[in-house]
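Every protein chain but one is kept in place in this view of the complex.
Order as written gives the chain letters A and B; numbering starts at 1 within each chain.
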Amino acid sequence: MNEKYIEVKNVSKHFDKVKAVDDISVEIKEGEFFSLLGPSGCGKTTLLRLLAGFEYPTKGSLLIDGIDVTALPPNKRPTNMVFQNYAIFPHINVEKNIRFGLRKLGLTKLEKNQRVEEVLSLVKLEGYEERYSNQLSGGQRQRVALARALVRRPKVLLLDEPLGALDKKLRDDMQLELRNLQKSIGITFVFVTHDQEEAISMSDRVAVMNEGQIQQLSQPNELYKNPNNIFVSDFIGETNFLNGKTNEKHGDKIDVSIESLGNFQVDNRLNISANTNDIVCGIRPEAMMISREIQSDWDISLPAFIKQTSYYGEMTRFYVEVKGIDQVLTVSSQHFDNQSFKTGECFISIGLEDIVLLNKK
Amino acid sequence: MWGYVNKLYARSDNVKAYTLLTPALIFFFCVMLTPMLLTIAFSFFTQINMNEIDYSFTTDRYVEFFNKPLLTSLLFKSVKISFIVTFVTLLTAYPAAYYIAFYVKKNKTLWLILMSLPFWTSYLLRIFSWKIILGTKGVVNSGLITLGLISEPLSFIMYSQTAVVITLSHAWAAFALLPLYVSLDKIDYSLIEASRDLGNSRLETFWRVTFPLSLPGVIGAILIIFIPTVGDYVTPQMVGGVDGRMLSYMIQSYFGKVNNIPMGAVSAVIMLAAVASITMIVSYVTTKLTQRVA
Partner (left out) sequence: MEQKNNSLLIYTIFYFLFLYIPVLFLPLFSFNDSNYMSFPLSGFTFRHYEDMWSKAPVFRALWVSIKVGVIASVVSTVIALMAAKAFTKYKFIGSRVSYAAVLLPFLIPEIILAVSLIVIWLSLGFKLGLVPVTIGHILFCTPFCMLILISRIEGFDSSLEEASRDLGENAWGTFWKVSFPLYLPGIIASLLLGFIISFDEFILAFFLSGSDPTLPMYMWNQLRFIKKLPHVLALGAIIIVATTFVVLLAYWLRNLGQAKNKDFKI
């Protein structure tokens, strides 16, 4: 399997003074479901459009399957795009939309018909051939856009926030469908989204982007458990950030004084220096436990007061104040809900292995 | 009683709307519909002499119209010239509208104002300036002679159908530019990108996507240009000479020196019928073609 199927080499894209993409290098594997994740304006869509050929890089080069595509116009690249608003041609029906890109491939009539049939059943739109764009629902249009791109059998499929306009239930279903589709046809997918849950659940690897640069490129589990910086930790899921000061190193671990809670020894995966204030300790709300009594078998167990709760059905968020800690902490629980604590007094417990030490930067 | 009327008024959108519309509709009925019906009525009468009209119903005047080669040829020429003018104006305006819609990023409004400004200066004067330009002692000829490119002035560019076409393609340019621009600008740019992504070159994308989607503007422009041109009086009179004469000339004659009101009415009705039927055909074709366009 080609590990360098798509090569982005020191690519930058400047719009006037804005560096939308700032010297990015990344290698995407053949057959991979690769996501670009980040907030609006981070450059993920620009990078995708650079791959598609709708923008040309200010600096750097792009290679797909060994071919330098940097200067190639979009119609000459082995990529196809699924647009955010689907871009279904309103003046022709579904079938003609799907056939639209088959002209230039030099196929026989029979081959074309076969492909169209195949792709229609793949996206489960058999019977919709005669319909026009304004007769389709959002989800159906999305599938037409997908079919239209896939029928050309591109080497790379580029997807620009394709699920953004769908309602939650449909989006969840489509996420599953897309993942299964990708695995069954084996085409390399480059998927852009701002929804971290989406990226994490669908991808083989995710590149988290901010301000034109890649903050971290890892598999989803890694991103969640071992974020490299505050941005990633905050963007993926939720994190409580506590201030502190590092003391002595002990091999892989390091001593940390966390606010006024005391001294603890935590993992130092990122090899942060000793004796510095420029650190934060990240703890995820779901890693913390809320209880009515103190939990002596946990590394840290403190009395706390619930200021507010938000009930989500499957889980509840508790916003608690802990003596010795400045900010309000968020703790989530699937066990207790907003009616479990009458007086608001409770205990918060933390395990040391769940504390992630990060640079303040 | 007033309370009841007030209630009726407050409740019904229909009543409110029509109250506001009353003056406009009065105008329409009295100043437009009735006069036209009257004109149609007159087309069935006969002018006996300078002062007398025979008010008995007859279709003879229509027969007379179609039996006069002069009249039918003027009708035909009017329609023909209008088609040519429409086509030339659209063809020359389209690329400019395209450029402004797709290539201009800032100050689009400024370009649009610039485009439509000539439209607001006196129609009469614009036609007249072409008379200056295309005449035997005019700008084009005296310029070309001074430059030594020709020795005799070009005759076909004045007092001819050609002159009418050139003049009107200039006069109607803004009428084409604006509708074309509006419909081109409305096109979702991602559709064009999608077409390129699916393997089409720039030119192919234009034919397969952009042009079909701009049809509403094209059709609008066609109607705006074609209809007034058929009945245009000033241009054929100023620059058309005999070759470029159109039906409007005869209508003016009939209502003027010749003083044959029924025949004038007949000519007007036939012109109206020609315009209306062509408009309906174009509208029908439009609806078919643009059903699917947003």
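The rule is short, and it goes like this: contacts are C-beta pairs under 8 Å (C-beta built on N, C-alpha and C of every residue); 3 or more make two chains touch, one makes a residue touch a chain.
Fair warning: this is a prediction, and the values are worked out from it, not measured in the lab.
Asks: One chain isn't displayed here. Which of the visible ones does it touch?
Replies: Looking at the entire complex, the absent chain's contacts are B.
Asks: For the chain that's not shown, point to the residue among B:48, B:132 or B:281 touching it.
Replies: B:132
Asks: For the chain left out of this view, which of B:189, B:207 or B:284 touches it?
Replies: Of the candidates B:189, B:207 or B:284, B:189 is in touch with the missing chain.
Asks: Give me the chain B residues in contact with the hidden chain, please.
Replies: Contacting residues on chain B, toward the hidden partner: 13-14, 16-18, 20-25, 27-28, 31-32, 34-36, 38-39, 42, 92-93, 95-96, 98-100, 102-103, 105, 108-109, 112-118, 120-126, 128-130, 132-133, 135, 137-139, 141-143, 146, 170, 173-174, 178, 181-182, 185-186, 189, 223, 227-228, 230-234, 238, 248, 251-252, 255, 261, 264-265, 268, 271-272, 275, 279.
Operating definition for what follows: only the chains that are shown with their structure count from here on.
Asks: Averaging only over C-alpha atoms, locate the centres of chain A and chain B and give their separation in whole Å.
Replies: Distance between chain centres, rounded to whole Å: 57 Å.
Asks: Going by the contact rule at the top, pick out the chain A residues touching chain B in the complex.
Replies: Touch residues, chain A against chain B: 52-54, 73-75, 79-81, 83-85, 87, 89-92, 100-101, 103-105, 132-134, 148-149, 152.
Asks: Mind pulling up the chain B residues that touch chain A in the complex?
Replies: Touch residues, chain B against chain A: 188, 190-191, 193-201, 208-209, 212-213, 292-294.
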